[in-house]
Every structure is written in structure tokens, then in C-alpha cells.
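A single structure is presented below for examination.
Heads up, one of the protein chains got dropped from this complex, but the rest are sitting where they should.
In this document, chain identifiers A, B and C correspond to the written order of the chains, with residue numbering beginning at 1 in each.
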């Protein structure tokens, strides 16, 4: 898909994504199936999102020989679902990267200032380098991902983390 | 990867496949993790294997409008794990196509004739057109997939299905 | 277990609960295994928590005959994980009741007034009759469940639901 205004945007064209998205949009789809589809779509999108992970050689001792394999280089992934719709995508991504860490962020847009406000922010402190925001970007949430990226970049890794002391 | 002798062969180069395959090969990997990796690898490989599924337009009634979406065209998929190692891959593929049907085939190679013998064959009768064999092609099983394709092509869809009457 | 001060308290004595709880408490348990244990424990505890669900007769047409079976009577269950630790229990309970609805509540105790404050509250409006709070009641969270019950009883079902307008 041409999306010149968003050079970083990838639109999945996998036939299963299109198929499942059509069922997801159907207003007759029951809640349980909707939840399952969100997880399945998250798995499919994670395949694309993680396609360029850097690898580094790693020794491996197989039952037959000592040889060299590969491992993902760098920091662990951190998934950051935007409350609440993004929560449903977490399990789908964890199916491919079960060792990922999980943070949570809640955002709303202040009606007066039009600025995003994070009313909830719990992201592991050293996650700023490599995190993945999960959410549904319906029209009314346009901008959530950009807002979230700014939020995490500004706040993750800083010792003082706002409301963090209040929450379990 | 160049594999001129097998023009239909696809070797996944997704970094997660390489990473997980290296852990899978490690002789220190415990059984529970091995099982999880097989499922995760099956999900990743299914993404590639199902990349060219044909779609057809399908009407969809969203909460906002009646429009046109997509659905996978043609028959349902049938997964055919080769007993026993292929069983571990079934759940991983079903995560992407939970409505697929499942058959089961057991094969061994007769030591005298070198021909494959299916000692177990339970595949839905009308599955011949579109099925997916699941298994590990370690060296000693080389040829299993070709044998299986021949088996299913010859036997699926025929009313008489060998040992089928004996088994639950 | 005798717990006269809490007549409604049930302490699971299932051997798998005791076994898994011991691994959960081990400080050497890695994060991925911890997450899996929380889900498994949630499934085991759900068995006990749902042991007294009322049933009502329901007609069922089997392949052989029309007869009478059973179905759970009354409203759908609503799971209410307390942010964030309770989130990890949701999938474990949904394994037994996949059609349950899910709400989310965040609570903290005001240091000055010692009263619970719900900084996050998203529970389906008609859930007050039958809901299940999910969370870990470590020492420092003592009282969370009682607070939550009061919260939901006071607020669920009322048209005005606080911060609900701000959140996706």
C-alpha cells in the first residue's frame, strides 16, 4: 500500500490478516470470537513487526556436534499495550516472543489543551530502546501511537515515574 | 537460500525462526521448552506456508456501514501431522487457522522394498485438494513428505480407506 | 484450613496448587515460568471458585435423541482483575470460562485518609450481581478485595462511571 505520509507504516497484506480483519469488523461477530481474532491478528502482525530483529552468532551444542547458531541480539523486547483495547493483543504477541516483558500505559487526550495525558504508566525503567506499542488505532484514537512513543521516550528510564508508587 | 533441486522449498529466514531453531537444537534444552519452541516455530512457518492463500471478496456489515471485505477462497485447510513428531506442530498452526481440520498419518519405510507404508491413515475423505503435512524432516525421515503427499493423493477421497474401520 | 475470621475464605488444598505455589515463591524462578504458574494457579483456583454455580435444565438435541442437559443459570460471569498483578490471572480463568466478560479496576490507598481510591474503573455496567475479583493479596495489598467489592457494588450499574469517558 502506498502511504507516503507515513514512511514507517507497514500494512500487512497477508491473506489471513485480511480474512480475519473482515470477520473482526462484522457487527455480528460474537465477543468470544472477536477476542480470539484479536489474538490471532496480533500474532500475524508480530511476525511482520519483528522481521528485522538483529541476530548475532551463538554457540550451540547439539546432540551431534558443537556448532554455531543464532540468537536475537540486544535488549529484551517490551510490549506496551495501551489500556484497555491493547490488552487483548498481548497474548497473541507473546505466542511468538514468550520471554518479552510487558508494560502498560493508559492515555487520554485533554479536551482543553489537546495534549495527551498518561493517567497510567507502568513500563520497565530500561525499556526505552526497544518497545512495541499494542493497540487499535480506530479513528477516535488517531495519534495514540505517536503520543505513546513520546511518552515512553520522555519517561521510561527516569527514576521518578509519576504514579508508579501508587500501584501494585 | 539456494535450493535448486527443490524449487518448491521455502527456507524461513525470519530472525525468530533462526533464534528458536538454535535453542531447539541445543541438547541442554529441557523437554517442556522444546515442546513450546516446536509450537512457536510451527506458527512462524505457517505464516510463510499460508502466504499465498487465494482470497475472494465478501460482504461485511460493520457497525457503521455495509462494505466489502475478504475471505479465504476454496476448501478448508486440513493439517496432516506425521505421527508422532508432527503432533507437536498442530497447536502452533491452529493458532493461526483455528478452523482447520486435522488428519493423522503414520508412515514407515519397509526395509526390504524401501517403499513407504502407512500403518495409520486417518484423513478427512475430501481433503486431497488442500492439505498441509506437518513434521520434522530429520535426516532419517528424509522423504517422508514426498511419501505423504503421494499417500494422500492416492487414498484421500476414496471411499475405502484401509484401516479406518478399526480406529476411533 | 481454619480461618474463623473469614467465613467465606476458601484455601485450596489441591496438591498442584501447593506444588506450584512453592515454585512461584522461589526467588530463582524466572519471569516466564512465573507468568505460566500464575495462569495455571488461576485455572486451579477457578475450579474451586466456580464449584457452586447454579445450573438449570436445558434441552439438547444430540446426534441420537432429544434429551435434557444442563446450563449455567443466570448472568454471565465478569472477571475483574486488579491492575496490574491481576492481569496475569485472566487467561487462566478464561481457560475454564472463555465466554466471561472482563472488567479492569486500579486501586490505591490514599496515605492520608487510608481510604481506597480507584484511579481506574472499567467494569461492564450490569456486572454487579456476579463478578470475580482477580489479584494477588500480598501483605501490602491486604484489603484490596474488600475495597474492590465495595467499589463495584457502589459504582457498577450506575450510568455515571467516573473516568470512563476518558479511556478507550
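What we mean here is this: a contact is a pair of C-beta atoms (placed from the backbone, for glycine too) under 8 Å apart; a residue touches a chain by one contact, two chains touch by 3 or more.
Keep in mind it's a predicted model, so treat the numbers as computed, not measured.
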Quiz prompt | Touched by the hidden chain, restricted to displayed chains | solution = B, C
Quiz item: Of the residues C:11, C:60 or C:117, which one touches the chain left out of the display?
Solution: C:60
Self-check item: chain B, residues in touch with the chain not shown (by the definition above)
Solution: 31-32, 82-85, 87, 91, 98-99, 101, 104, 106, 108, 119-120, 122, 135-136, 140-141, 144, 163, 166-168
Exercise. Pick out the residues on chain C that sit against the missing chain.
Key: 14-16, 18-19, 21-23, 25-28, 36, 40, 43-44, 47, 50-55, 58, 60-63, 69-72, 95-98
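Everything below uses one rule, namely that only the chains that are shown with their structure count from here on.
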Quiz prompt | Steps in the shortest chain-to-chain touch route ending at chain C and beginning at chain B | solution = 2
Quiz item: Between chain B and chain A, is it the same set of residue numbers doing the touching on each side, over half shared, or a different set?
Solution: same
Quiz item: Which chain maximises the distance between its CA centroid and that of chain B?
Solution: C
Self-check item: Where chain B and chain C are represented by their mean Cα positions, the distance between them in whole Å
Solution: 38
Quiz item: Using the average of all C-alpha atoms in each chain as its centre, how far is it in Å between chain A and chain B?
Solution: 29
Practice problem: Name the residues of chain B that each touch 2 or more other chains. | Solution: none
